[in-house]
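Read the structure below first, then the notes.
With one protein chain withheld, the remaining protein chains of the complex are depicted in position.
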Amino acid sequence: MENSALGQYAILLGLTLGTVGFVLCLYAVARAIARTRAEPGKDVPATAGSLARDPVWVRYHARYYGYALLFLSFDMEMAFMYPWSVVYRKEGLVALLDMGVFLAILFLGLLYGWSQGALRRQ
Amino acid sequence: MTGSVWELFFLVFFGLAAIWFGIVVFRTHSMVRSALALLFSQTAIGAMFMVMQAEFLGVLQIMMMATEMSVMALFMVMFMMDPGGMGAMEMSHQKRLSLRAGGVGLLAALAVSWLADWGPAAASIPDASRQVELLGIELLGRSMFIFESAGLTILTSMIAATMVAIAPRKPGGGT
Amino acid sequence: MSIAILLLTLTLGAYFIAVIEGWAVHGRFSLTRPALSAVALFGRESLLARTPDRLFFEAAPVLLLVAGLLAVAVIPLAPGLIIADLATGALFLNAALAYVLVALIMAGWGPNGGYAMIGGWRFLGQFIAYAMLIVMPITAVAMRAESLSTTMIVTSQADLWNVFYQPLGFVLFVLAAMGLAWLPPLDLPNAPGDLAGGVEAEYTGVRLAVLRLARMVIILALAGAIVTFYLGGWLGPWLPGWAWSVIKMLVVTTVMLTTGRLVPRVREADLLAAGWKLGIPLALANIFLVGVIALVVDI
Partner (left out) sequence: MMHGARTGMRTGLRRLIAGAMARDLCAFVVPGSDVARARGLDLARAGLHLAATPRHANVLLVVGTLPPDLRDAATVAYAQMPRPRAILALGADTLAPLPAADATGPLTQVGLVAALADLRRVVANGAFAAKVTDFDAPALQTRIEYTCPMHPEVISDEPGNCPICGMTLMPKEASASSPAAHQPKQSAPAHQPPAVAHAAHGHSTHTAAETPAQYTCPMHLEVISDEPGNCPKCGMFLVPVDAKPVGHSGHDHHDHHDHHDHSKHVATETPTQYTCPMHPEVISDEPGSCPKCGMFLVPVEAKPEDHSGHDHDGHAGHEGHAGHSGGPAIDGIEPHFMSMVNLTRDMPASADGLKMEWIEVPFGPFFPGLPGGLGLTLTLDGDAIAETRVQSLVGGSIAADGLTPAEFVERFADQSPLCRVANRQLACLALENAASVAPDARTATARAAAVERERIASHLGWLASFAAQTGLVWMERRAAAKQLSIQAAPVDQIAANAASLRAFLHRVRKTPLLRAKLAGNGRIGEGKPVVGPVARAQGVQSDARAGDWVYDALGFQVVTGTGGDALARLHQRCDEINQSLELIARAKELSVPEPQNIGTVTGQGQATVETPRGAAHLVVELLGGKLVTATYRPPSAAHIDLLADLIQAQEIADALVAVGSLDLSPWGLPA
């Protein structure tokens, strides 16, 4: 097993391609057993015994966009926390204070969103 | 030297995949397909980082782009007409202007990549865990100011997003 | 060669998880039922909706299985027994499991059906609720281990398992993991009561078999992640390393699959509110706490 970093990535890529190949083999076996017959009403998405033929690709009204916007910012914050967490124990107190300030700033943003009613079902 | 030939091959392969997904973003009529094409284009770029042995950057790129492009897909579906692309309407506007802008951008990128002095190629690359540590030390050392100002910009983005998107509540509303 | 053995043990683990889920749902413990239903699924037709997004509909189960397998690839069963020991293993696990969200959005949007689409976007809401509660506990674990590599994380727990070192992180991570694998009570995307199968409703035949296999692998990956981050991976007296890992993973899976069903399905509004108003402050507190302990105590 190659232990160099690139070797690991090659294994992962091989795993991905192998999985796709495995699934294609499964599909091939299933198709070999029998084919799917097209019959009236069979291709309409099943909605509890009644036919709903209208397409449903409309502008979906999600109610959690308040959370989604704050999530984007918190996700950016996480990108900074990983390298910090790895060197935290070596750096000691300065790391704690540094990240403390960073997290306090972002917690401020969360409190602001919370107070303005972003964290609820709009 | 066979390693670097494979590296070059995969670098080019993922580069072309990124470009092809980038093209699909504008060719397709369905909004969700366009958003997820952008997602997989970023994943291809993340894979390029990993081929260039910048593991932390690559994995971070793959992870964060997956989630944030999905949230973008939701907003595209919410606010674009006919998100499923059923009507196959021609949605591109200002074609001449954008073609010219694209051409200028391409030339600028090529110019920077060819003309800038990148210095000698690094002979030995620190291994992945060392890279993460170096990045951590960099964050806490020389670039602490950049790190904290990044925190402030994220804070302003939060406040701006909330002010724009959330309707001001009637006074005395619940939490 | 060892990768082949690893893959074999992992498929056995996934099969045993299917047996446990069958027992949790139908109340009868039968070793053969998952095999029977898998073979039966092979024989059934694999249907396609009338105006589907064919690419999404086909890609979703495969992407789900790839996400599950890549996540399992970085889980160490024993000191040398790991498919890909990356230096940023914990981060890679999180990156792979982020594609579960992408796959479910594809599965939801693909068939152009009412239940599936609503199920897909509801899972995005559920993701936004649990996303931070997966990332922040991993940061706390990496702080103690001073590395993102899963093997280093396990060796760092030699003196004290993380479940005792940072119990708050453990609780948050387990709840977020149940959300990620959409196990009841957080089965919003395929809620049988609200959406009659939701995201999984339009899959039949061999595609459904791949989707269910992918779900089992994801549950296995999450159980592996919980064991690696919090329950000391292969560490344990008497038994060999890989035996401890397998036992712990099966125990964690059984707990996740059975205790979840004792509680009614959580409402999406409550899940989001709990995740953001309660979960994130607790996660930040957990990071701060671990930060202080890591400086004071040097185990």
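For clarity, chains are labelled A, B and C in written order, and residue numbers in each chain start from 1.
The rule is simple: contacts are C-beta pairs under 8 Å (C-beta built on N, C-alpha and C of every residue); 3 or more make two chains touch, one makes a residue touch a chain.
Note that the coordinates shown come from a computational prediction; the quantities given were computed from them, not determined experimentally.
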item	value
Chains shown that the absent chain touches, full complex	A, B, C
Hidden partner chain, touching residue among B:S4, B:Q94 or B:S124	B:Q94
Given B:F9, B:F26 or B:F79, the one touching the chain that is not displayed	B:F79
Touch residues of chain B, complete complex, unshown partner	78-79, 81-82, 86-87, 89-91, 93-95, 167
Positions on chain C where the hidden chain makes contact	24-27, 33, 36-37, 39-40, 42-47, 50, 114-115, 118, 121-122, 184-185, 187, 191-197, 200-205, 208, 261-270
In chain A, positions touching the absent partner	33-37, 39-42, 44, 46-56, 58-63, 121-122
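To be clear about the criterion, only the chains that are shown with their structure count from here on.
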item	value
Where chain A and chain B are represented by their mean Cα positions, the distance between them in whole Å	15
Whole-Å gap separating chain A and chain C, where each centre is the average of the chain's CA atoms	12
Per-residue overlap in chain B, given as positions that touch at least 2 other chains	30, 55-56, 60, 67, 71, 74, 77, 84, 86, 127-129, 132
Multi-partner residues of chain C (each touching 2 or more other chains)	51, 86-88, 91, 109, 112, 121, 124, 128, 131, 147-148
Residue ranges of chain A touching chain B (in the complex, touch as defined)	5-6, 9, 55, 57-62, 65-66, 68-73, 75-80, 82-88, 90-91, 94-95, 98, 101-102, 105-106, 108-110, 112-114, 116-118, 120, 122
Residues of chain B that touch chain C when the two form their complex	30, 32-33, 36, 39, 55-56, 59-60, 62-63, 66-67, 70-71, 73-74, 77, 84, 86, 127-129, 131-132
Residues of chain A that touch chain C when the two form their complex	1, 3, 5, 8-9, 11-12, 15-16, 19-20, 23, 26-27, 29-30, 33-34, 36-37, 42-48, 52-53, 55-57, 60, 62-64, 67-68, 70-71, 74-75, 78, 81-82, 85-90, 92-93, 95-96, 99-100, 103, 107, 110, 114, 119-121
